[in-house]
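Before I ask anything, let me first share the structure, which is written out below as structure tokens.
Removed: one protein chain of the complex. Kept in place: all other protein chains.
Up next is chain A:
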Amino acid sequence: MCLTQLFLQNEAAYACVAELGELGLVQFRDLNPDVSAFQRKYVKEVRRCDEMERKLRFLEKEIKKDSIPMLDTYENPEAPQPREMFDLEATFEKLENELREVNQNEEMLKKNFAELTELKHILRKTQQFFEENEGERQALDSLAMEDAPSHHDGTKLIAEREGQPKPHLKFVAGVIQRERLPAFERLLWRACRGNVFLRQSEITEPLTDASTGAPVNKAVFIIFFQGDQLKTRVKKICEGFRATLYPCPDTPQERREMSIGVMTRIEDLKTVLGQTQDHRHRVLVAAAKNVRMWMTKVRKIKAIYHVLNFFNLDVTQKCLIAECWCPVTELDRIQLALKRGSEESGSTVPSILNRMDTSEAPPTYNKSNKFTQGFQNIVDSYGIAAYREINPAPYTMITFPFLFAIMFGDLGHGTIMLLAGLFLVLQEKRLEAARIKDEIFQMFFTGRYMIFLMGCFSVYTGFIYNDAFSKSFNLFGSSWGNIFPFPLDEKAREQAITNLGGLEASPMLIPEKAYSGEPYPIGVDPIWVLAEANKLNFLNSMKMKAAILVGIAQMTFGIILGYHNFKYFNSKLDILYTFIPQIIFLSCIFIYLCLQVIMKWIAYDAAGGYSVLGYFYPSSNCAPSLLIGLINMFMMKSRDDGFVDGNKYCNTSIPPGKPGGCNMVGLCHLNNWYPGQSFFETIFLLTAIACVPVMLFAKPYILWKEEKQRQLSGHTQLVQV
């Protein structure tokens, strides 16, 4: 990377930045960090873009409301010339105004429509109220005439108080939102002291709210009362609860006539509404074809002006000065883009690209392609390497899927994964074009090559583990034979088993007898699937050991990469106090463990009966135990030579079978496996522990001391001056 200065002619700057933007290879620096956003040079243009974006968002919202599909051509329109902005602005302005007008009309019509529908419901429901009440009321009236006390409802009470034989009741009818009804009723009762009578009935179908278009549940109510004072009060309450009141005629004939009138008006309105909606739909469909492209264009303009705001004006006011980071290898392409930009704008003076020397640390630029991108993303999520540090992504491409496969390790599942990855890779172009927005899918899609590789390696490890959907293949023929005679008649078999030491005593394939001596050519012997008791014991231990080896190798490799970084930056401090203690720590504990694993694999076989490193190794069930060895190492336990048989020590010098000797049948392990093991292990452990404070504190302490030294010497220099 290098820092470059660009001198762009005022008129060419826009085109040049547009070209550079398409190239995507430079990173501009903000040269006016102290100037606030609204005081910059091109703030007006940015604002215009904001306005255009707002209009486009409005359009998009309306289009989505009508669920019209938005055409996406996937083409990448070039950044429009600044003068095109006026055209775009005018287009959007026109569209927006048109749409707003249509919306207004529609809203008004819808409001009318909603009102009429409500009125329709009122007329229908009130009709019911009156009908069912008519008989009751007549009965009540006659009762009142006879002066019989009754407490059935409000109308009756009023009738009594007023002392009129035939009470003249008034009523209002209206519609209210259903959830407000209980509070409305309560307040009505309280405010009018129980002197009103309310009947209500729910409108079963939800009506649409005119302004938001959301469905609302409403209820029809009718309130009976007497006197004008109550009327104003009731009306006020209705207003307070946003209930809409509608005129409702007194007589049934009038109501019926009105009802018919309302129905015809509703029909008329429906036609007009349909036409308005058609018009709106046409406008939106036309807009939907272009809206995506417009959005891209506007965003490009905005981005260009945003970048131009980073630039400085030179003293003559004739050209803009920009500073940017760009990769050295791509300088030619950048030059070319600048030239194209200048030519396009018809500028006579070419744009100048000037390399600058700087002491600043450049930004990291990792070149990547569609294959490496996914891996680079994973590495970057842990932290981006500093400029010129080794980029671990290329190594990750192999190690990451491989480590995954060691854990996954199943040929069958691996194949499924491989096929899924392969599908994504092969259908790459089509899937990309489909622009599936789903986040989960995007995650899989960007990691398609990773999934593919993980699948490949899983197939491989699955093959090594001899594991396909938890079943094994016997490809080359197992090297273990059946030692139990079968089939024989019951008695003979029993006899044979007793000869072998008894099936109950050791229901296993005794290595000395069952093993052919030639290992299975590659991978795990399929016989292990049959081992019910110790299948997991064996496989887990084998996989665990393999995982440790690969894992520690990966860690060591990482530390060595770090060493190369330190060497490149010539940082002695880091090598001495970071790399060396790290590698010592790692080797004292983990690499040592790895060596033990390998050693155990190589030196101890199934048969036994020979000496390894001076210690007698009787049989396969008495190999040294790595786990207990590691625990003993950390506990710094003193150990005698010999075996641990069950829980007790036994001496190797006494031959097995004799008293004090070992019988070595059950779990037994070799205590020490080379001379002086306790001594070496103690030293390893102490060295590792000693490394911890060095790793933690050494570097900061030395830096701190140096800083202090520098300050001191600075002061002394001042004193000397």
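As a working rule, contacts are C-beta pairs under 8 Å (C-beta built on N, C-alpha and C of every residue); 3 or more make two chains touch, one makes a residue touch a chain; residues count from 1.
Assume contacts and distances are computed from a predicted model.
Colleague: Using the UniProt record as the reference, specify the protein name of the hidden chain from among "Dihydropyrimidinase like 3", "Myotubularin phosphatase domain-containing protein", "Glyoxylate reductase/hydroxypyruvate reductase" or "V-type proton ATPase subunit".
Modeller: Options "Dihydropyrimidinase like 3", "Myotubularin phosphatase domain-containing protein", "Glyoxylate reductase/hydroxypyruvate reductase" or "V-type proton ATPase subunit" narrow down to "V-type proton ATPase subunit" for the missing chain.
Colleague: Just one of A:237, A:262, A:418 or A:459 touches the chain that is missing; which is it?
Modeller: With A:237, A:262, A:418 or A:459 as choices, the missing chain is touched by A:237.
Colleague: Just name the one of A:29, A:180 or A:265 that touches the chain not displayed here.
Modeller: Within the whole complex, the residue contacting the unshown chain is A:180.
Colleague: If the hidden chain were put back, which of A:1, A:169, A:191 or A:207 would touch it?
Modeller: A:191
Colleague: Can you list, in ascending order, the chain A residues touching the missing chain?
Modeller: Residues 36-39, 43, 47, 50, 53-54, 57-58, 96, 180, 183, 186-187, 190-191, 233, 236-237, 239-242 of chain A touch the chain absent from view.
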